[in-house]
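For reference, the structure discussed in these notes is given below.
Every protein chain of the complex appears in place save one, which is left out.
And then subunit A:
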Amino acid sequence: MTLVLNEEEIMLRDSAAGFLTETANVEAFRKHRDNPPTAGFDKALWGSIAEMGWCGIAIDEAHGGLGYGFTGLGLIIEQMGKNLTVSPFNSTVLMASTAIAQFGTEAQKQEWLPKIAAGDVVMSLAIQEGSHFDLDSLSTSVSMQGDGFALKVEKRQVLDAISADAFVVVAKDASGYQAFIVTADQVSVRNQSMVDALSSGTVVIDTRLTAEAQMDADSLNNGGLERALDMMNIGLAAELLGVSTEAFELTVGYLRERKQFGKVIGSFQGLQHRAADLFAELELCKAIVLKGLRAVDAGEDLSGLASAVKAKLAQISQRATNEGIQMHGGIGMTDEYNIGFFIKRARVLEHTLGDFHYHLDRYAVQGGF
């Protein structure tokens, strides 16, 4: 797998860019922020996204998808990042469907993946319990009860919790990780929105589950959970890439126009060098995100690489958005101007499933130190 996009992939990227810039762009985001729809998302947009096949792009054909692969999914997500597109795409397509594909039972795949591919359901991943994402700190919250399970836990930072029809819930018992598919009627949700104006609620679970709700514990505990999370983090990094490059382009555009001291500020070497250095870092980001996406499709080992990708994009998205605000000066601090949206989205994406420090640490551990 080479690190260059083929013609088909370029067409996919360009058509995603065209559609999103037209219909789900930053102005649409602003409208959503100012006036969020009661459904939690724009159903018409979601319908169009599903119609284009994007929801099933990485789902195999046997389960109603296109079987096109993860690189294609990443290219679309990157464009969503550039446009700050609001939809339950990450929760449903990137997270829930990846989890089900990696550690769902065959019956669960048959039931849920075609629905996801068709855009008929919204699903989400419920995993985090504390203030930070940390796989090692999940509390023991599952117990056997007859031929089913008792599950009692509160899950935080669940994307699109209020909109979801069902959740993939990852918990822990004495034998290791356990996961279940739990429908919305079995939980209660405390809805809240994050700094980026997107919905991310707390899901309170205190319920009994039948054996059919249980996901495949073997694959879950034998690398399946980690691989699923690695894939999700690479997908989130693709969105961070889109957010960062757009923030950078907005900023460079501003440097070319804004005048101070009688000169265009982009002519000052102090700013030029910072911008050029950031350009170099973003080139590295493009390469490493593509490497991560290709590695998923090639079935390669993702441990280490996925954390490297997420850590790098966390680091550079911070730089790109911080510099974006600074170089815009006062106007960058105003709500009226768009650059602020990008710094907000970047941080939420970074902290979802582990931030810079979490992944840098994990990358080092995987590297033997």
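Simple rule for what comes next: a contact is a pair of C-beta atoms (placed from the backbone, for glycine too) under 8 Å apart; a residue touches a chain by one contact, two chains touch by 3 or more; residues count from 1.
Methods note: contacts and distances are computed from a predicted model.
Only one of "Benzoyl-CoA oxygenase", "Serine/threonine protein phosphatase", "Spermidine/putrescine transport system permease protein" or "Acyl-CoA dehydrogenase family protein" fits the UniProt record of the hidden chain, and that name is "Acyl-CoA dehydrogenase family protein". Within the whole complex, the absent chain has one touching residue among A:Ala211, A:Ala287 or A:Ile331, and that is A:Ala287. Only one of A:Leu3, A:Met144 or A:Val195 touches the chain withheld from this view, namely A:Leu3. Panel shows subunit A; residues 2-4, 252, 255-256, 263-264, 266-269, 272-273, 275-277, 279-280, 283-288, 290-291, 305, 308, 311-312, 315, 360-361, 363-365, 367-369 of it touch the chain omitted from the view.
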